[in-house]
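Of the protein chains in this complex, one is absent; all others appear in place.
For subunit A:
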Amino acid sequence: MTVRVQKAAFDIGAELASFGQGAGVGGIATFSGIVRDLPGGGLKAMEIEHYPGMTERAIAQIVAKATARWELLDCLVIHRFGRLAPGAPIMMVATAAAHRAEAFAAAEFLMDYLKSRAPFWKKEITEAGTEWVAAKDEDEAALDRW
């Protein structure tokens, strides 16, 4: 189980090359989040702020919940902070399990919780100025299904 909170870019291919190598792994699910440009373009950058200390702690708790619920043989969470350009990878999760159902479910669970329970805040930077991204009600509601 690996959690990394970092400013630096990461290489999804390189991360996956060494992921889920243990005995018994039958499926690996991955998700990566990318900085999305605004409809019609115009996003200069996305600034991601976080709460050093609590971020690592909150993600570790989320991963612990996932591993208590599904039999995961490996789990990786990487989340970046700082100023990111459109198209840049923001974060990724990977889960390895004996079967795909556990791998998919755990990855979705991790994503739902990272979205609204890990202390990150996004700010969009455009020519017109800057704007904090508001949390969506449906992201909070997504936690109810777990």
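Please note the rule applied: contacts are C-beta pairs under 8 Å (C-beta built on N, C-alpha and C of every residue); 3 or more make two chains touch, one makes a residue touch a chain; residues count from 1.
By our rule, contacts and distances are computed from a predicted model.
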item	value
Per UniProt record, name of the chain withheld from view ["Cell division protein FtsE", "Ring-1,2-phenylacetyl-CoA epoxidase subunit PaaD", "Molybdopterin synthase sulfur carrier subunit" or "Pimeloyl-CoA dehydrogenase small subunit"]	"Molybdopterin synthase sulfur carrier subunit"
Selected residue (touches chain absent from view) among A:M1, A:A64, A:A101 or A:A135	A:A135
Contact residue for the chain not shown (choose from A:R4, A:K44 or A:K115)	A:K115
Hidden partner chain, touching residue among A:L43, A:M91 or A:A106	A:M91
In subunit A, positions touching the absent partner	33, 49, 51, 53-54, 57-58, 79, 90-91, 111, 114-123, 132-135, 139-140
